[in-house]
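First up is the structure itself, then whatever we jot down about it.
Presenting chain A:
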Amino acid sequence: MSTSLIYALTGIAIAGLGLFHYLSQRNILRKVLAGNFIGTGIFLFLVSSADRQADGSIDPVPHALVLTGIVVAVSATALLLALLCRYHDETGSLTLDEEDDE
Partner candidate 1 sequence: MNEWLPLLIPATSLIAALFIFFIDEDNRGLRTFVNLTTASLKVLLVVFLLIGVSRGEVYRFTQPLFFGFEIVLHADALSLLFVSLSALLWLITTIYAIGYMDVSHGHDRSRFFGFFSLCVSATTGIALAGNLFTFLIFYELLTITTYPLVTHRGGPDAIKAGRIYLLYTLGGGALLLVAIVWLKTIVGAANFVTGGMLIPFVSSHQTELTIIFTMLIVGFGVKAALVPFHGWLPVAMVAPAPVSALLHAVAVVKAGAFGIMRTVYDVYGPDVCTELGVRPWLAAAAAITIIYGSIRALRQDDFKRRLAYSTVSQVSYIILGAAIVGPVATVGGLVHLFHQGIMKITMFFVAGNLAEELHIKKVSQMNGLGRRMPITMASFSIAACAMIGIPPMAGFITKWNLGLGAIVAGQEWVIAVLLGSTLLNAAYFLPIVYRAWFKEPDIAFDPPPNGRKLEIHPYLLVPPLFTALCVLAAGVFAGMPFSPLQWAKLIALREYGL
Partner candidate 2 sequence: MTQSSILIWPVLWPLVLGIVVFLFRGRTALWLSLAAAVGTALTSFNVCRAVHQSSTLVHEVGGWGAPLGIVLRADGLAAVMLGLSGLVGLVISVYSLTYFKSGSRKEQLFWPIWLLLWGGLNGLFISGDIFNLYVTLELVSLGAIPLIALAGTRDAIKASLRYLLLALLGSMSYLFGVGLLYMRFGVLDLMMLGNTITPDLTVYAAIAFMIGGLIIKAALFPMHFWLPPAHSSAPAPVSAALSGLVVTASFYMVARLWFYAFPALELAKLGQLIGLLGCGAILWGGWQAIRQERLKMLVAYSTVSQIGYLFLVFPLYNKAIEGSGIAWSGSILFAVSHAIAKSCAFLAAGIFIKVYGHDRISELRGAGRQLPMVTFAFALAGVNLMGLPPSGGFVGKWMLLKAAFVTGQWGYGVVMVCGGLLAFCYIFRVLEQFMTTPDENAPNLKSPAVMTYSVLVLAVTAVSLGFFTPVLLGILGVDSPVSLVSFAPEVLLP
């Protein structure tokens, strides 16, 4: 139990780190990286919850969840990067300026 607890806490820590940078970084590329941190952290947390049964056997469901989650995260990252490239082509910047569009 305690090993998985350490993993869980690590996962939360990584996610938290990622969240902080996701919100505070202006450069979008860095936001993307931070976002991946959040994702990885959450996945680690999820995987750690697989160690639930009293007899020590592993619950396969969280693994399935995490695999799905990884697929989603990869697609989302790809979309983000493609949009970012396009954005950079259009505006030459890598940050969302804070001026309001209307």
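Candidates were picked such that all candidates are chains of the complex that A comes from, given by their letters.
General remarks:
In the analysis below, a residue touches a chain if its C-beta (ideal position, glycine included) is under 8 Å from a C-beta of that chain, and two chains touch if they have at least 3 such contacts; residues count from 1.
All figures in this text were calculated on a predicted structure; none of them were measured in a lab.
Contact annotation for this complex: of the listed candidates 1 or 2, chain A touches only 2.
Touching candidate 2 in their complex are the following residues of chain A: 8, 15, 22, 28, 31, 35, 38-39, 42, 45-46, 49, 52, 59-62, 64-65, 68-69, 72, 75-76, 79-80, 83-84, 86-87, 90-91, 96, 101-102.
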